[in-house]
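The complex appears here without one of its protein chains, the remainder shown in place.
Chain nomenclature is as follows: A and B, assigned in order of appearance, with residue numbering initiated at 1 for each chain independently.
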Amino acid sequence: MKYAFSCSGRGRLAFLLFFLASGAFAQGWDMRPGVTEISQDLRALHHMSLWICIIVGAIVFGAMFYTIIAHRRSKNPVPATWHHSTKVEIIWTIIPTLIVIGMVIPATKTLIEIEDNSDADLTILVTGSQWKWHYQYLEAGFGFFSNLSTPTEQINNIEPKGEHYLLEVDNPLVIPANLKVRFLTSSDDVIHSWWVPDFAVKQDALPGFINEAWARVPVPGTYRGQCTELCGMNHAYMPVVVDVIPEDEFQEWIDDQRIALEAQGEAAIAARSRDWSMEELMPIGEDVYLSNCATCHQPDGSGQGITYPAMTGSAIVNGPIEAHISTVLNGVAGTEMQAWGPQLSDLEIAAVITYERNSLGNETGEVIQPLTIFNSR
Amino acid sequence: MIAHADNIPSGRHPLVKFILRWLLTTNHKEIGTLYLSFSFLLFFIGGAFALTFRAELAQPGLQFMGADFYNQMVTLHGLVMVFGAVMPAFVGLANYMIPLQIGASDMALPRLNNFSFWIMPFAFGLLLSSLFMPGGAPDFGWTLYAPLSTTYGPPSTDFLILGGQLMGISSILGAINIIVTIFNLRAPGMTLMKMPMFVWTWLITAFLLIMAMPVLAGVVTMMLTDRHFGTSFFEASGGGDPLIFQHVFWFFGHPEVYIMILPGFGIASQIIPTFARKPLFGYASMVYATAAIAGLSFVVWGHHMFATGMPLATELWFMYATMLIAVPTGVKVFNWVATMWDGSMTFETPMLFALGFVVMFTIGGFSGLMLAVAPVDFQYHDTFFVVAHIHYVLYPGAIFATMAAVYYWIPKWTGNMYDERLGKIHFWTAVVALNLTFFPMHFVGLGGMPRRIADYALPFTGLNTFATAGAFLLGVTQVLFLYIIIKTVRGGPKATDQVWEGAEGLEWTLPSPLPLHTFETPPKVD
Partner (left out) sequence: MKSKRNPKKQIAVLGLTVAGMFGFAYALVPLYEIFCEITGFGGGTFEQAVIASDVKSGYIVSDGGNREVTVQFLADIGRGLPWEFRPTEKQMRVKVGEVHETRYYARNFANHSVTGQAVPSVTPAFGATSLQKVECFCFTEQTLDAGEEVVMPVLFYVDEDLRADVGTLTLSYSFFPVESAEVGVMNHATANMEHL
């Protein structure tokens, strides 16, 4: 210990320099500034309290390290004997009180700004469920689910990880720039929390209740965040991606979505107006199974313990078709089995049920038609 | 410690005698030893859980475990460290030292004392057995948020609930014992305002336990009835509200944080004057500040819930009340510095740990002040910034304080001095490792990494690798601590009765090592 750090403060400084010197750290060292007025206000508040802490810390630790050096036994063999001073104690009760009051005033102002209930230009209902977000555009009357799109091969270290590893989705939320967007958050199962750091929007999504937050984003671009409330197994795999597009392109985007929805409707009509063979349904079903069901029930249908029952030999999969369809369509109350009815088309559900009943070690020989699904909902 | 089998029938096998002695002991020193050993064991178990998930976090992607097992490790780490390591360690120190410091021959309720301890192995047996159950151990974080823990919790959650209730009973009985002991068994002349600070802080902690632990017992009982008996306290579908869980839990949870800190304040307030050879500065204001912190701890719980959609007025209240805590906490830190000022200091291991506690706890206090600023909390909440904060508060506040206390009093307990050189190595490596582990977490949190995630985005890689390396080093330093303790128990330079030149208090008037029975005639205090 020849070159032992003489004090822990210097030790920390050495670490910091070492961190800064090594180029391996892609992230910044500070709170992200974000792009909204509120996020920048918050960063300013963060800097204010950080500096107050640094200054107070410098004074307190400075005094402490001074006394450690100046009043060690070799320097100061005879200790003083005083042990209180009402005056000093009153002073160092009042000063921190004043500092705290000084911090609270701007914080209160910002908090009131955040709590702005004036009319929004657009309302989006954000519903969390294990482990995806469902976005509904209330005024336009449509919505979609947003799932993690990072391939499992990257998570399992088989393939190299992409630039936006874990922060990418199949369908990002799209909102217009410069307009006030109101986000209503809710949940279908456990508590989630919807966070976009660059908007400084973090709002818990509670089952059965609605919360709200808002943002006005001046800069178009793609913004990424994550679920921040532990919500079960795949909590880490529930990203938030928001595409902010220029205001004048937003209506066009909405129209495109409507056209796509109509096309989907027509495809659904076409799908249920004919009979599908098992050979046609099985590959579709396998795709649907692998991308939606396999996370919990496992690709080979072996399940994971009690929470995620095995498909192989399952009483539901091998029992009456109707109960199987109802389980997939509506989910099961009080379990992690969610309702897939709103998420998948008739054809997809028909295919996945056909797949489950004729694969993964099951052999019922039954083929389920999209029309049956259509009539079950 | 002297094997002194008072109440054990003779003529049994030595092993049976050994077991019966420890099983039936009502001696405060032996029960203190049991508590301390038990907490040390659980400290290693909880640490092993931490290293397990830190290993997974060393690199992005899943390398060693599934995300569900990761959550189980996170949950058990929190529960074991809070309830199994920190709290029993402080109770053990209280058992050992409070009677010695107030001049009592034992605790007021010795058989209850034995009972309180022997509940603990069963409580944690239940909790840890959940690891081997179908569906795995509880996986919803130590905060047990409903409905993840109720409707969606694995079957082993019930073992957690029963274990938690047992642990609560143990803590409550222990707290009652401590309060009754302090109120009734003080030596003649030992008025309340003459008590050593460790006794004072524990008296206040015991009241916090009496007030807070029943609330925990209540909330886990609600979980149990929600899970199995058809109530819906936390279930929206039955007219309940998941936020009720959070309110009740944090009503317990915030005082709980101070339960884990206040005895540490007391320990620092004993050690710093000893090695500064100067009386504690502002004894009375220390007592009042501790009481103020304890009182405020019951009205600030909402600061854990700023992102749940609270109304503005409630947020403002919780922000103001929380920030107010900075004032008495500041007073304590200033008083410690003033105690050192113009003293004549030496830096033996207990002093080093006490100073490390003051410095790093203050850093944790600073980040706590930042977190209290409600609007900015929207950005900090549930990120690694909070993880950094809680570990800066608790690792120095509870663990360093306990280690300081052990180094300080172990010569008195065993009659042997510990190895000073190894003690210093232990301190410096622990300080380095602690900062290496937890300081980077501030930055990953500010950068946007949520807590409790098994896998993370690429920009957070470098700092996480650092934190993991630090965590393993921190683990190794605690093995060194174990070695130092074993070495001291087995032998070493003989300690004098006074042990530390500047130490004051009744415990130092007793011989080293301590005889099994002390102060059978109460000493006189003037």
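Keep this in mind: a contact is a pair of C-beta atoms (placed from the backbone, for glycine too) under 8 Å apart; a residue touches a chain by one contact, two chains touch by 3 or more.
Quick caveat: nothing in here was measured; it's all calculated off a predicted structure.
Across the entire complex, the residue among B:Leu57, B:Leu144, B:Ala217 or B:Ala495 in touch with the chain not shown is B:Ala217.
Screening B:Leu20, B:Met310 or B:Ile425 against the full complex identifies B:Met310 as the residue touching the chain left out. In the complete complex, the residue from B:Val248, B:Ile399, B:Ala433 or B:Ile485 that touches the missing chain is B:Val248.
For chain B, the list of residues touching the undisplayed chain reads 108-109, 172, 175-176, 179-180, 183-185, 187-188, 210-219, 222, 233, 236-239, 241, 243-244, 247-248, 251-252, 309-311, 313-314, 522.
Think of the hidden chain as still there; on chain A it touches residues 116-120, 123, 125, 127, 138-139, 141, 182, 184, 186, 188-189, 207-212, 306, 309, 313-316, 319, 322-323, 326-327, 329-335, 337-339, 376-377.
The rule is simple: only the chains that are shown with their structure count from here on.
Put simply, the C-alpha centre of chain A and that of chain B have 32 angstrom between them.
Against chain B, the residues of chain A that register as touching in their complex are 1, 4-5, 8-9, 11-12, 15-16, 19, 22, 24-32, 39, 41-42, 45-46, 49-50, 52-53, 56-57, 60-61, 63-64, 67-68, 71-73, 76-85, 88-89, 92-93, 96-97, 100, 103-104, 107-108, 110-112, 114-115, 154-157, 161, 163-167, 189-191, 193, 195, 197, 200-204, 206-209, 211-212, 224-237, 304-307, 333-336. Partner chain A is touched in their complex by these residues of chain B: 60-63, 66-68, 71, 134-136, 139-141, 145, 147-148, 151-152, 154-155, 236-237, 241-243, 276-285, 307-309, 312, 315-316, 319-320, 323-324, 326-327, 330-331, 333-335, 337-347, 355-356, 358-360, 362-363, 366-367, 369-370, 373-376, 378-379, 381-383, 424-425, 428, 431-432, 435-436, 439-440, 443-444, 446-448, 450-463, 466.
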